[in-house]
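Have a look at the structure that comes next, please.
Removed from the display is one protein chain of the complex; every other protein chain stays in position.
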Amino acid sequence: MSELLNNILFLPEAASTFAERIDFLHHFVVGTTMVMSAAVGLAALFFFFRYRRRLPAQATEYVVPTLKTEFLFVSVPLVFFLAWFGIGFRDFTWVTTPPKDAMDVYVMGKQWMWKFSYPEGPNGVNVMHVPANRPVRLLITSRDVLHSFYVPAFRIKMDALPGRYTQIWFEATKPGTYQVLCTEYCGLSHSKMLAEVVVLPEEEYEDWIKEQRRGRLQDRQDALADNSLVPPVARMVEQGQVLAGTQGCLKCHSVDGSQHIGPTFLGMYDREEKLDNGQTIRVDEAYITQSMMDPGAHLVAGYQNVMPTYQGKLQGPETAAIVEYIKSLRTPNVREGASEGPAYDAIQ
Amino acid sequence: MAIANESRQEEQNMREEHHGAGRYWLIWVLLLVLTAVTVVTGRIHIPTWGLVLALVVATTKGTLVLLYFMHLIDHRGANRLVFAVSILFVVLMLAIPLVDLGTRYRGATPPGSTMSDMQAIDIGADAQEGRYGGGLRKEGKMGEESGAPRQ
Amino acid sequence: MQSSSHAAGGTLPVPRLAGHFASLEVQNHAARLGMWLFLATEILLFAGLFICYGVYRFLFPEAWAAASRSLDLTMGTINTVVLITSSLTAALAVHYAKEGKNKMVAVQIALTLVMAIGFLVIKYFEYHHKFEIGTLPGRFYSYEGIQLPGVPMYFTVYFCSTALHGLHVVIGMVVLAFSMVRALKKADFGPNNYTMVELGSMYWHLVDLVWIFLFPMLYLV
Partner (left out) sequence: MTPSSSIAAPGATPAPEEHHDHHPSYLVDGTTIKSWLLTVDHKRIGLMFLFWVLLFFLVGGIFALLIRVELLTPGPTIMDAMTYNRTFTLHGLVMIFLFMIPAIPAVFGNFLLPLMLGAKDVAFPRLNLLSLYIYLGGAFIALWGMLNGGLDTGWTFYTPYSAHTTTTVAPVLFGAFIIGFSSIVTGINFIVTCHTMRAPGITWFKMPLFVWAIYATSCIQVLATPVIGLLLCLVTVENLFGFGMFDPARGGDPVLFQHLFWFYSHPAVYIMVLPAFGVMSEVVATYSRKNIFGYRAVAYSSLGIAFVGFFAWGHHMFVSGQSTFAGGLFGVLTMLVGVFTAIKVFNWVGTVYKGAVDFKTPFAYFCGFLFFTVFGGMTGIALGTVSLDVPWHDTYFVVAHFHFIMVGATIMAFLAALHYWFPKMFGRTYHEGWGLVSAALIILGFNATFIPQFLLGNNGMPRRYYEYPERFQALNVASTAGASLLAFGFIIIAMYLTYALVYGKASGKNPWRSKGYEWVSESPPPTHNFVGPQPVFPEEPHFYVDPKKAEVPDAV
């Protein structure tokens, strides 16, 4: 049934968990629209025929609706629209709120290509590898103008904004290769800004990432890869470790949990920190980045504001590398356990 | 007499409300006092409520100008409605983007993610060079020459 | 109905009634309502900038505080006082127009114009200072004193809003100048014929109103 409807509606193959949810709503909306519109249309046609003009200056009755009729006119559509909206907003919240155990992929759009990089692994241009049946969070940004990351088979889309991060997540259900399109007009070759998502079965994905890390597989995509975005050290964590040393982070921050001038990096990521103004904050990418650029913004209680800003001293990938390094030092128990499901925690 | 009702009402209001000039002077004095208040309180830089206080004072001043200098207090009907609607729209128009901004997900605007950081990376092939039309204009040289620091 | 004092000579000056209006009161009402609608569009025009201000203030609160402190509060305050006083004289011009005292109308408008020029001169000095030290919008920003992200944005907002406001000051001056010339040459303002002064003065009050909000937003917080 749903296959048939998808074919009638020209919907592409559904290859993610979100696609299944959204196709249900799609069928529901199209179905009710068709039924209701047909009812209105048939009523109109019937009236056109039944009440056709018989005399040139025919007089008619003065018909006005009762309050009940008008109430019906308002309430019936309202109920349906709100029902659709309710389902739609639930799904929207779901798709914009990644589960905690999602794997991260950084996506950067630039005129006119997509770059993907993995926190611990390789970078790629125009080809993104993800495992099947595992939630993947995309952190999307752009280098120049607006782009939009669209995978029809997954039914997901999110704009890439320069200077901002947006996020969306998906869980691919079927291994295969799926097209990525750019849907925000971005200039001359907007229509050529295509990419692919390669969904691999879990084991194959592990193999792939291992090979990538070992750097042995010089496949097509490495040849294509824009060297400029690939950091000198392929693994961001390693690079971050080096940077933490050279930039002097480790002079004040320990990595073994001991107290020093600044808070220790060990287990810092995802920790609830108490701030000097009494509030608490959960340490995430945003907080770490902010603390590097503007150390005084949220001081952890018990520490002095002595750290210099790294604004302008660190480049984007370097910042990201240090963040990844700090993330790698998290204590193992922090991010384990089942996902708490869709939780809307955007309001801060 | 639909046509005259609105207009005549209006004319009557305008006509009845002709006061002495003293009223304007009084309002003027009030406005100056409020200006003094806002400047004095503004200088103290009250942390959280400074903006609110300043806006409250500004709104009071604005209301005085509107009601007495612009005679809105004498107007009825459409004129008031027009003004009220425009103010309502301004408020909603201001509130909704701020609500959006306040509820974005936290990573949306980390300070380190602004494009200036990213531009520091040399992306390799020059995206601007040799493309026909539509590409990016070369980053203006004026700022750099005058020593404008990248924020 | 004609309670106010009459112009000398007994014949009341009356504006020409356009053929399509039913009566003079309709014509006046139409003019006034049209003006209010126009003022509404002006308010919405500035609202766009207020939104930019609000959003960027939300994003860069510290830059905003620091940058607003770099402005010259004294000049800003003087300008506020000047503009408020000019608003008073504009209101008085309408008052005298209603009473048919054309000379006083001209005098009050002239005072308004003088203060408007004063406002612009002070604004010029403020701008000049900013050009000198380099607190300019966007990529032209070159001031070493404040180095926070978002400060150039503050000056973008500052320059856009004050420039737009300045433009309105100039337009308002032109409108008022027309009324002044008429008060001097034709001297036909009276209890039935003051719409022209009234509309000009309403426009001027709007300019004042916008400044009343711009002043604390830019200089004080």
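As written, the chains take the letters A, B and C, and residue 1 is the first residue of each chain.
Here is the rule we use: a contact is a pair of C-beta atoms (placed from the backbone, for glycine too) under 8 Å apart; a residue touches a chain by one contact, two chains touch by 3 or more.
Since we're looking at a predicted model, the values are computed, not measured.
Although one chain is omitted from the display, it touches the following shown chains in the full assembly: A, B, C. The chain omitted from view is touched by exactly one of A:91, A:270 or A:284, namely A:91. Contact with the undisplayed chain is limited, among A:99, A:163 or A:267, to A:163. The chain that is not drawn here is touched, among residues A:135, A:152, A:240 or A:263, by A:152.
Against the chain not shown here, chain C presents residues 1-2, 11-12, 14-26, 29-30, 33-34, 37-38, 40-42, 44-49, 51-52, 55-56, 59-60, 137-140, 149-150, 152-153, 156-157, 159-160, 164, 192. Seen across the whole complex, the unshown chain contacts chain A at 9-12, 21-22, 25-26, 29-30, 33, 36-37, 40-41, 43-44, 47-48, 51-66, 69-70, 73-74, 77-78, 81-82, 84-85, 87-97, 144-146, 148, 150, 152, 155-159, 161-164, 166, 168, 179, 181-192, 194, 344, 346-347. Contact between chain B and the absent chain runs through residues 1-4, 6-8, 11, 78, 85-86, 89, 92-93, 96-97, 99-105, 108-109, 114-116, 119, 132-137, 140, 142-143, 150-151.
The rule is short, and it goes like this: only the chains that are shown with their structure count from here on.
Of all chains, the one whose CA centroid is most distant from that of chain B is A.
If you average the CA atoms of chain A and of chain B, the two centres end up 34 Å from each other.
Distance between chain A and chain C, defined via averaged C-alpha coordinates, is recorded as 47 Å.
Chain centres here are Cα means. That of chain B falls 15 Å from that of chain C. Among the residues of chain A, those in touch with two or more other chains are 311. Along chain C, residues 149 each make contact with two or more other chains. Residues 1, 3-4, 22-23, 25-26, 28-30, 32-33, 36-37, 39-40, 43-44, 47, 50-51, 54-55, 58-59, 65, 73, 77, 80-81, 84-85, 87-88, 90-92, 95-96, 98, 134, 138-142, 144, 147-152, 191, 198, 201-202, 205-206, 208-209, 212-213, 215-217, 219-221 of chain C are the ones that touch chain B when the two sit in their complex. Those residues of chain B lying in contact with chain C across their complex are 3-4, 6-8, 10-12, 14-16, 18, 21, 24-25, 27-28, 31-32, 35, 38-39, 42-43, 45, 50-51, 54-55, 57-58, 61-62, 65-66, 68-71, 75, 78-79, 82-83, 85-87, 89-90, 93-94, 97-98, 101-102, 109, 111, 114, 140, 142-143, 146-149, 151.
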